[in-house]
Structure formats: C-alpha cells, structure tokens
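Of the protein chains in this complex, all but one are displayed in their positions.
After this line comes subunit A, so read on.
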Amino acid sequence: MEPWYESKLSPVALPDGITLPLEIRVHGRGGQGGVTCAKLIAALYAGMGLAVQTFGDYGSERSGAPVQAFTRVDRTRITNRNKIYRPDHLLVLDPGLLETPVLSGVAPGALILLNATAPPEAFADTFRHFRYAVVDATEIAREQGIGSSSVVIINTTIIGAYLRLLGLPHELLRAAFDKLGLLGDLPAAELAYQRVQIRETAESGAAAAQPAAFSAGSAEVTPIAGVAQDFPVDLKTGLWSNLSPGYRNYTPPCNAACPAGNDIVAFVQALKKEGPEATAAILLRTQALPAVCGRVCPAPCMNDCNRKAFDGSVNIRSLERWIADHSELSLPKETAAEPRRFAIVGGGPAGLSAAYQLALRGHHATIHEAAAKLGGVLRYGIPEFRLPAEVLDRDLSRILALGVQTVCDRPVTSAELTRLASEYDAVLICTGFGAPHTLGVSGEELPGVEQGLPFLERVKSTGEKVSGQVVVVGGGNSAIDCARSALRCGADSVRIVYRRSREDMPAIVEEIAEAEQEGTRLMTRRQPVSLSGADRVTGITIAEVEAGAPDASGRCRPVVTERTTELTCDLVLLALGQVNERELLPRDWEFKEGRIYRGESALPVWLAGDCCTGEGTVTHAIGNARRTVLRMLAELAAGPLEAQPGVADQVVAPAQIRFSAFEVDPPGQDRHIPIAQARQGFAEFNLGLDGPQEAQRCFSCGQCTQCDTCLIYCPDGIIYRCDDGYRVDLERCKGCGMCVAECPRCAMEMHEKNAQGGKP
C-alpha cells in the first residue's frame, strides 16, 4: 500500500471567506464513504500546503449507520485532538440525516453543502442562517455508475460541489483524485461542480445551535451486577441495519415427499413433547389408514430425510405405526354446512381414504365393494406377516365409526355407474389397477405358471401349500410378498428373477433384505425367455440382461442377451404389475384430468387412486383420494381448496441444516421375530419400534422448535422468548445475521429492510 497522499503542488492562496483554523464536519451513513470524503477534503487543503488532520467518529462501522467525519485545516501543526463541535463547513451526504441533530453547534455564517434531490428552496427555512448549496450527488453518481445500484457512493462526487462552493482552485480536484487513484470518479465530481446550486444567507444574527453536551449525559446507567437480563445499549443500533432476521417456516423434505400429504414434522415433533393421542390428532387429519401405512408404506419421506446424510433417516414409517398402535383416538366428525352424498366405487386404500375424508367433513359416503370385505389389496394382496388382518380392521373400524355406509360383495357394472352418477351428488371411482401383466413367452400357459396376486389371495383365504422349487418373476413388493409367502407355504427353494439391478427394484429396501435373510435368492439382471414342461412347468430359461441407455424413469433400459441358463422349477409366480385400464367406464364416458366428461360436459364423477394415476402404492392412493375429495368438495361448493398442512414455498436441503448442532445418534431399528420362527408361519414379522424416542432424532427442518439457539447466539442479547416463540428487539438488532446462520434447522431468514439503511 502506498502512502495515500503526498502534496506536490506549491502553496496556493486561500480564497476569500476562508479563515484558519478551519473545521469541517461531514455527516453521512456507513457505506457512503463519509470518512473518505473528509480525507479528500483534507487532501485538497494539503495540496494548498496547509496542515490538515482528518478522522472519523468510529463505532458504528456498519452500512446505514449515521456517521460523522471531521477535517481540520491550519497553517501549522494541529494540536486539537477533539471532535468537531462547531464546524465552519458542514457536508450532509443524506437528506434523511437532517432529522438527526446535524446542525448542532453550527454558527450563522457557516457553509452547508447538502446532497439532496429536492431543489435548494426546499431547505430555505432549515438553512436560513447559512450560505448553503444543494446538489443531487446521488443522481450524478448513479449516472456515472459509482457504487452499486442499491448503494450509490457519493463521497467523490460531492467534492466537486464543495470545490465550487468554496471557490477553490479547480486544478486541486484532478491532483487529489489522481493521487488517490480515483480519476474514474472525476467526471462525476466535475458534473457536481457544474450542477450545484448555491444560495446566499437569507438572515443573519441568530445564535449558534448549542453543540451536543461535552459530558456523556446524565441518564442513569443500569448496573451490571445484580441485573440478570441483558440490558439494551443506549444506541438504537437497529437504525444501522439493512437486514433484519425473522422466523419463518420452510417445507421439510419429508412433508414434501409424503404421497399422502401428511404433516410429518408436525406429528413427529408433537410426539417429542406430547402423548400419542395429541400426535394422532395431527396424523389423522390427512391419514385414514395410519396403522396400515405405518407398515407397508415405501416411505419416500425417509428417502428424502435430511438426517439421511448425517447418521441415517429418521424411522418415520415406524413412528407412524407406533402412534397408530398406541392411540385409540378418532377425530370428531364435523358438521358440513351443506352435507352431500357420495358414492365411492371400490373399497381399497383410495376408496377408504376418500370415504374417511368425506365423512370427517360431515358428508355421507357409501362404498360399493365387489369383494366380500373392505380393504382391496390391503386385505387380499398383502400377506398377513406384513399386514395382519386385525391391524387393517382397526383402521377400518375408525373409518366406519364415522358413519360410512358399505355395500359389499356386489360388483358395480357400467350401467350401475351411470345410475349412481345420477343418484348421488358425486361418484368417486377407486377401483385400482386392472388385469396383471403377462410375460409373453412360450410355455406361459402351462400349469404351474401363475399370477402372483391370486396366489397371495389364495394363501390368505385357503392356506394353500406349495412344494418344490419356486421362481418368482418381478421386483416389486408383490414379488417379494410372493417369495416370502411361498417359503412360508412349504417351498423348498425360492428364487426371484428380476430384469434390472437390485437398486432398481421398486420393492421396499428393508423387505428385500428380509426376504434374503429368510432364504429367498435374488437373481437380478435376468429375464425369462421361455418356460418348459410336459404337462406342468418344470423349467424356466432365463437370459442375462445388460444395462442399456436410461429410459424415462431414469433407470437403465434392460437389453436381453443371448446368454441363457435353465432352471428347474415346480411353480412360477408372475408379479409383473398390472394394466391401468378403465373397462368399467360406460362407452360415452371420457376420462380426462382425473374426472369424467361426456362430450364437452363434465360429469360429477371423479377417479382416484391407481385407476386414476397408476402410481402403484397404498400411500399414493390414500393421498390422491384425499386431494381428489378436496377438489370435489371445492368444486361442488364453488369454494376454495383446503390448504395443505405443513407445506411452505421452499424445501429445506441438507446443506441448510447445521449438522454440527446435532449429535450423531443412529436410527432406531425395528424389532423382528426370529427368522427361524418367521419361516414357520404368517405371524407379523416386523414388531416396530419399542418406543417413541426415535422422534427425538427429528431435525424439524424448516420449523422452529424453540431450541433457544438464536437467543443464545445473539451477540447483542436482544432476542427474547415470548408466548409463541421469540421476539427480536428490532430497535437494537444490528442485522448481523448470526441467529439465522446459527439456526440449526433453517427456520429463520434475513429480510432486506431498506437499501440505503436508515429507518427500519
């Protein structure tokens, strides 16, 4: 760094009207460059061969804070070490500062230079005892691109106006700017020199405004000892800040991921502080089947949990199960302003969810179910060891207790659908998937080659036995269920053949592992190409599959090779998914955007669940049905949609969580019955968590937990607890942002106050 100024000019005569010693005071705001302005003025006078002294009144070194800077000029060494209380020249860089005592100690006859947009006449009264000048230095500096668009730096510009006001030699300007490396700002100063408007003194003879008291003031100072609370400083430092902190909710990733739309953070946090009943009250708002979902949900919430990258996702699925298993709560039925009647076709997850949401809101819902009992895939497709019937019945009884009507064991025909649509206010079709996919290879018609779902149903209803070697084809939950059921039904060996990699299997990860532990062998990247046998299947030829280019799902497209192996087998179970077909719909009905049209007119008929979306999980069906109900209700009442709980505009990313604020604590693991015992029968394999303490691991991403971190880290001690959270004393908040930076869970943000600082 070079010493920043050295006079090379010979002494210059002082213009008329300047007497020495001379005292100049600059009022500005932090960031405007008031101190540099005072230094430039010092440089001008030093260039005239005079002794100078210049300094800032430091302390509030923060953008927007009112600051003062001083320059003294004399012929000889300056020994005055005080601030300037009675300035001869006053520069005010921001007209907003006129509300502060800038005129303190300024005597009549003093020179005042003001940066303002308003014309000089606007200040005629304020400055009537003074010779004064006004220049719009901000406009000039903005034209010249000095500073940024939000904070325009005017300290160099205004020097041009000062030079003109004083009648100082023009060449001083270029010399000072050159030496300081500020020649780029010289055109702005030249413009200010031209544009400044000077007004002569209107009146004289008044007394100087009294300077600010030389003593520190007599206000009583709070003692330190014996005062337990932080005491606020006298300085209202909130005036300095451009930013202020605030509390806000962001969307936690679990909430964003939940297909059912559960407010996961809310119920997990409630479980930390309250019992299962209070927690269930939150969960049951959105979730008709918590005991079911707490067992069979693939839990995308856990996949997206921000704790995953730290020490493992929170075991949300099992917390949901724990709440459902430990609470007897049912939400009270509300009274609808205008109760309506709804027919729901299909009593699976979607139909049950829809009926529950309608009944909860005081409407009449009748479920038409083709099977003997309600539940659909839950009752007939998911094995007992994953979802015991009494668990399903517990969730069902809560739904039915709301007054939901049921018509079971009677399939609805196309003709009946048309009738229902005319009899009810609306019909919701929740019939799930259609027929299962087939392999399309030779020998598929042989006895011993069966679809998985009917197999699972028979296992549940008739206790079917199998023997020999079983091959299951597929990679979803049904494939796993088939394999594990086959083992339990007496198979000697079970293999799962899947055409992609293990990572690509849609089945729940834990269940794949459990199936392997029980003895199922996985054969991935294999595709059956033929089935063989005389009067019954005895062999299956499988080809190796290579990974091709990624398809629309992001997974690699399987490329079947010529390399094959033949396995002997006694039973082949196909679990390849189902067709999404809507055969039930009358011919003149057209499915469009979740509902039914006849020609151009929309009928009061909607679809929900797999028959609508094909998303294929219980949880998606539950969520889609609930959202469809809300859509139906809004449309029928011509009113607004109900808001989704626990969702804000931005999802919290792992990088926004302060991992250092948390201790490593591995996830709570589910308990299981011993593998040997599991293989012997259909007892529930997973016993869930042994307590709700897993809820303690929740980061509560984006949602304040009143952890006091902000209060503790505030360097000024101006965050206080209040009834519903915290209060920031904005009069004293300097806007440092430490509270926001330290918030462990991204539940705070900084707001912009005012680009030029100043008033909050």
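Just so we're on the same page, contacts are C-beta pairs under 8 Å (C-beta built on N, C-alpha and C of every residue); 3 or more make two chains touch, one makes a residue touch a chain; residues count from 1.
By definition in this document, contacts and distances are computed from a predicted model.
When you check the chain that is not on display against UniProt, which of "Pyruvate ferredoxin oxidoreductase subunit alpha", "ABC transporter ATP-binding protein", "Putative spermidine/putrescine transport system permease protein" or "Succinate dehydrogenase / fumarate reductase cytochrome b subunit" does it turn out to be?
Listed in its UniProt record, the absent chain's protein name reads "Pyruvate ferredoxin oxidoreductase subunit alpha".
Which candidate, A:T76, A:S422, A:T462 or A:S660, sits in contact with the chain we can't see?
In the complete complex, the chain left out is touched by residue A:T76.
With respect to the chain omitted from the figure, which of A:L50, A:L243, A:L571 or A:C733 is a touching residue?
A:L50
Considering the whole complex, which of A:A13, A:I224 or A:A676 touches the chain not shown?
Residue touching the chain left out of view: A:I224.
What subunit A residues would touch the chain not displayed?
Missing-chain contacts on subunit A: residues 1, 3-7, 39, 42-43, 46, 49-56, 58-59, 75-83, 85, 214-216, 218, 224.
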